[in-house]
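Presented below is the structure to which this report refers.
A single protein chain has been omitted; all remaining protein chains appear in their positions.
When the chains are written out, they are named A and B in that same order, and each has its own residue count from 1.
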Amino acid sequence: MRQDILTLDNVCADIAQYHILHDINLNIPKGGVHVLLGRNGAGKTTTLRTIMGVLHAHSGSIKFDGQDITKYHSSDIAQMGVAYVPENMGIFGGLTVEENLRLAANKGKFDPVRLKRIYTLFPAIEKFWDKAAWSLSGGQKQMLAIARAIIEPRKLILIDEPTKGLAPSIIDNMIEAFHEFAKETTILLVEQNFHFASSLGETVNVVEDGKIIHSGDMKEFAQDKDLQTRLLSLSLDQHQ
Amino acid sequence: MTLNNLLSGNNIRFLPVAIAFVALIMIGNPSIWVTLTVAGLAMGMMIFLMASGLSLIFGLMDVMNFSHSAFVAFGAFIAASVLGRLSGWNESDSVLLNMLALFSALGAAMVFGMIAGWFFEKVIIKPVYQDHLRQILITVGALIVSEQLILVIWGGVPINVARPQFLQSSFIIGDISIEIYRVFAVFLGTAAFIVLHLTLNRTRIGLLVRAGVENREMVEALGFKVERLFIGVFVVGSGLAALGGAMWAGYETLITPEIGAHMMISIFVVVIIGGLGSIEGSLLGALILGLVGNYMAFLFPKMALATNMLVMIVILMWRPYGLRPMVKS
Partner (left out) sequence: MVWGIVIVIWLGLALSPFLFHDVRSQQVAARICVFIVLVASYDLLIGYTGIVSFAHTIFFGLGAYGAATALRHMGPGWDAIVIGGGIGIVMAVILAIFIGLLSLRVKAIFFTMVTLAVASVAVVLVSQFSDFTGGEDGITYKVPKLFKPATKLLVDDDGHVVRWLGTKLNGKLAAFYSVFCMSLLLYLAMIRIVNSPLGTVLKAVRENETRAEAIGYRVVTYRTLVFCISAVFAAIAGIIYAVWLKYTGPETVLSFSINIDILLMVVIGGMGTMSGAVIGVVLLNLAQYYLRDIMQLGAEATANLPLIPELLNPDRWLLWLGLSFILLVYFFPAGIAGTMLKPRVK
């Protein structure tokens, strides 16, 4: 039995006066890519934000790598080795590509081996190294956001819809890149693109109305069209 | 090429030069123009000192301190008191003693501003992060209290500020006369700008501040505590405001307890037209305000009092987010 790197136990969270997460129970095994699926507004992003400590759960507990991080400040969670790529990518447009990466690098110093690998995976990063980040295209920004997450070794990477608005060719590149990362870290991925999700995911968790309504193996889920229709109310094939 | 093209992007930094040029044509008399321009630059630099901190404070934490001008007022009165105490050094013929008196006064004001800023952030601001309405209310309350404290400590009467001997006179070049104090103010403001600029652009803390102004949440998700950074920015900003107030006291030579209220509008206008969170914007805004204010006072004396407002309306109509808005993601 593999050890879980992340466990959410009956997590409830509110935004303003609205209850967004009702009762999230989630077990993410160490290593590989794990997918959170669900309709818009189901609570996927809120789940990631709560794990990251941007929002705080008002009840329940979150354990990461054996430690209870429920009440931790998001900077402390980041220090423990969790990286977060938000839906809007969180790129600092006024900073250069290099400065964006430097912020994420430990003490502002780059590890040459890792940097080299990023250059190989995402040549645009090297090409636009000194350019202001706002001038990048959507796909390039996404790559920068992901590069920022892998510039240091992380234990867990939370990624919110990395394929949103990207061209299919770029998405295929990204699948390759993610396979590469998954060898050394754990990725929790929120995704709408089922093609992307099913070619990467090892396990799948479906969120609906702030609860986990299905957890299981991705391969089985991908084959079970009825289950998909029932849980996501439309066949995800249409999404591609 | 339209005017807007001409003034877009980096060209915008030449706006004060363009204003000065237009004013030269309108005024006609070069020696008057030089005097007004130096006065405008000096005023602009002092207002920059007062406003730059507020702009960064707002940019970084979305915190608006309506009592920022209280630091200006305290800075002015403390500098006046120190100069009064050191009148021996101040009136001496030795430039060295003069400078010692001056820098003691400026230093005392700035140190006070920083300590008061630290206290203020911890006690007044911290409990109301994220709550704009209560921030406004509490800092307005703090403004009232600090104005009253000035009345308690220094009384309600105007106070004379003794300028150090070596800053008393003027340079005379032909028929142009330039007050040395004004040149000194320009020099000090420029130095402060350069230090701020280098800190923001060449250091890791500066990088964090710039990133934090754009997207605080993401900086925290990268593992940094923005609140700690913010205290630093608040302390420096308050210190600069007090320094600006101290310089202003020497510029006006007669200060009243209303000095804070008087400067408050200018400070806000500069922060607004500069673009919240931008040091370059604050500098541009402050220089424009200083120059236009002095030119207007000469060309259209009746309108001079409304300068702040006119400048603000014109700039906001043209650029609703200010001259140098920070990119907010």
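Keep in mind that, in the parts below, contacts are C-beta pairs under 8 Å (C-beta built on N, C-alpha and C of every residue); 3 or more make two chains touch, one makes a residue touch a chain.
This structure is a prediction, so every number in the text was calculated from the model and none was measured.
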*Based on the whole complex, identify which of B:Val22, B:Val95, B:Leu151 or B:Leu254 touches the chain you can't see.*
B:Leu151
_Touch criterion as defined above, residue of B:Arg134, B:Arg204 or B:Arg228 at the omitted chain_ = B:Arg134
*When the complex is taken as a whole, what residues of chain B touch the one chain not shown?*
58, 62, 64, 66, 124, 127-128, 132-138, 140-142, 144-145, 147-149, 151-153, 156, 261, 264-265, 268-269, 271-272, 276, 302, 305-306, 308-309, 312, 320
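Note that in this section only the chains that are shown with their structure count from here on.
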*Express in whole angstrom the distance between the two chain centres, defined as the mean CA positions of chain A and chain B.*
44
*Mind listing the chain A positions that touch chain B in their complex?*
52, 54, 73-75, 78-79, 84, 86, 88, 90-95, 99, 102-104, 108, 134, 148
_Per the contact definition, I'd like the list of chain B residues that touch chain A in the complex._
204, 207-208, 210-211, 213-215, 217-226, 326-327, 329
